[in-house]
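Apart from one protein chain that is not included, each protein chain of the complex appears where it belongs.
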Amino acid sequence: MGKLVLEGISKRFGAVEVLKTVDLDVADGEFIVIVGPSGCGKSTLLRIIAGLSDQSTGKVLIGGRDVSSQPPSKRGIAMVFQSYALYPHLTVEGNLTLGLKQARTAASLIAERVAEAVRILALEPFLKRRPGELSGGQRQRVAIGRAIVRHPEVFLFDEPLSNLDAALRNQVRAEIADLHRRLGATMVYVTHDQVEAMTLADRIIVMNGGIVQQIGTPSELYRRPANAFVATFIGSPGMNMVPGTAGGGVLTLAGSGRLPCSAAANGAVTAGIRPNGFEVLPGGNDGLAGTVIASEYLGAESFLRVRLADGTVVTVHEHPDHGWLIDQPVTLRLRPGNLHLFDAESGLRIAEGPDAAAQPAAARVA
Amino acid sequence: MTQGIARRFQISTLAAHLVLIGFTLLALAPTLLVIMNSFKPRKEIFGAPLALPSFETITLIGYDTVLKRGDILHYFQNSLIVTVCALFFIILFGAMAAFALSEYRFPGNRLIGLFLVMGIMVPIRLGTVGILKLMVSLGLANTLFALILVYTAQGLPMAVFVMSEFMRQVSDDLKNAARVDGLSEYTILFRLVLPVVRPAIATIAVFTMVPIWNDLWFPLVLAPGESTRTMTLGAQSFIGQFITDWNAVLAALTLAIVPMLILYLMFSRQLIRGITAGAVK
Partner (left out) sequence: MATSAQRKPIRWHIGVLLAPAILIYTVIMLLPVFDSLRMSLYGKGPDGAPMFVGLANYTTLLTDSYWQGPFWNALWNNVVFFIIHMLVQNPIGILLAALLSLGKLPGREFYRTALFLPTMLSFVIVGFVWKLILSPAWGVSKTLLGSVGLGSWFAPWLGQPDTALITLALISVWQFIGLPMMLIYAAMIAIPDELMEAASCDGVTGINQFFKIKLPLIWPSIGVVSILTFVGNFNAFDLIYVSQGALAGPNFSTDILGTLLYRTFFGNQLQSGDPFMGATIAGAMFLIILCGVCVYLYGVQRRLAYYQM
């Protein structure tokens, strides 16, 4: 039904290739989030799924049907745009019904669909108003309502929260998650914000420079990022990337610390450690030596900025009342199972040995 | 697979081009026809009006007649003086008034604004009788200055309206920073605000320049004398004299068209941008 398949989709504008062979299989009812920095080709991909622009190569299948040469309205999709794109001259009701009327849907069915959308999104008080008389959050709800009444097989969202203020963003995000649960529809959601991606998605597609970097569930991406880009993009604050060298199962970091590591690693590597992967000890202990250079207090937690021996600055998660002082020498000890290794050149993840995650790595610094 | 969308697109584009080319031909052909035929001998003007002038028979006889008799350059100069001066005063006085109205709160502000802007809807031609009496009593009849005054008055309401709209959008911080630096209000207007509202000035220039340059009514009424004739009036009376000499008529028309054509081609970009208020790139 709501299955979406992309086969070898690519897109070039003249000589510029903005999408490089994207293959994707979305199960019925799945919530897929496409995330990546601005300009990486997310909207282009979404617009190809919608039929708003042509792919250069490849096929789009929706519900098992090849819709590659169908116009948007025949693809069984509905799209919610970043700028809402509501028809300014029509009332909310007119906005909801235009597409159905265009398709010559029976009046009784239109009324039923509108009633359903109105109930789900609590649009009743606004039906007779025009978009100009609504707030940003209300407009976004109408835009979603316009998608709901079409009963599409696939919902497409292009950065639907970008034009909302922070408080409203959280609220509408929760509403979208709720909507997905209630409708059980397939949804493809584009955003540049990894928090949105993590909180909403069943599976996330991370893109960069027109290339799919990794596809997986939020926890897969968090636990086992496929490359350095995904590692730094997912999670907040971002993963610390520390240059080092590996050989014979030993990793030398930041000119000082020496850790055991996967035997597969050899030569120049980048070690990725999340802020909560460190334990902070007083200076002189076994581990990475460094100096506290700043502390950010957030109430429930705080983050330390620590400069390591080779000048690399890392962010470390701490208790809000940690008591460390600026310029104080500290030692960072790695918590077990928190080391990600990437090839220094290709950025690709280096497979851990069978024992790497299990070993109490920080405990045995040479 | 993707050809479906692409082909539909191409067919509609092709149709659009065909229609546009048709209208473009319609817009250009009359002018081109006149220019083309002005270089042909009489026999060819009638025998083959649609043909390009050929090298063997190309002739300037029409231009010869016209330049010997008329004073086209002088008319052109008059038109230029009137248009440029009127435009200058419209923008200068319009900007001053618009700045006063948009920048300061004072009693009667809105009333004066309404009073000035009301003139957009009042056609000045209906005051011709009164204007002529006034100019005669001021001793300005048959002078270019009379025309400049009239066109300035005619253009001011629109200029005040457009510029005060634009000036309201100029950041207060900019002006206040200048005040802190001790700049006078006049300096703020001319050095800071005017450069910022350049798009408004372009719009006004376009909307006022064309009607002034092309006007026949006021030159006919206020300054019909030979020495103050504008291009438009000059061409009108001038072509009348030669009405049976086709070479001369076509040459005179060409001489009247070409300066405008050159100016237009030079400034068409800015001009179109002015009309669409900057919406066109």
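In this document, chain identifiers A and B correspond to the written order of the chains, with residue numbering beginning at 1 in each.
FYI, contacts are C-beta pairs under 8 Å (C-beta built on N, C-alpha and C of every residue); 3 or more make two chains touch, one makes a residue touch a chain.
Not measured: the values here are computed from a predicted model.
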{"item": "Residue among B:T65, B:T143 or B:Q236 that touches the chain left out of view", "value": "B:Q236"}
{"item": "Sole residue of A:L24, A:M79 or A:V188 that reaches the chain not shown, by the stated touch rule", "value": "A:M79"}
{"item": "Candidate in contact with the missing chain, chosen from B:L33, B:L52 or B:V84", "value": "B:L33"}
{"item": "Candidate in contact with the missing chain, chosen from B:I45, B:C85, B:A141 or B:L194", "value": "B:I45"}
{"item": "Positions on subunit A where the hidden chain makes contact", "value": "47, 50, 52, 71-74, 77-79, 81-83, 85-89, 98-99, 102-103, 130-132, 146, 150"}
{"item": "On subunit B, residues whose C-beta touches the chain left out of the figure", "value": "9, 12-13, 16-17, 19-20, 23-24, 26-28, 30-31, 33-34, 45-46, 49-50, 89, 92-94, 96-97, 99-101, 104, 106, 112, 115-116, 119, 121-131, 133-134, 149-150, 152-154, 156-157, 160, 184-186, 189, 210, 213-217, 221, 231-233, 235-236, 239, 246, 249-250, 253, 256-257, 260-261, 264-265, 268, 271-272, 275-277, 279-280"}
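Quick note on the criterion: only the chains that are shown with their structure count from here on.
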{"item": "Distance between chain centroids, defined by C-alpha means - subunit A, subunit B (Å)", "value": "56"}
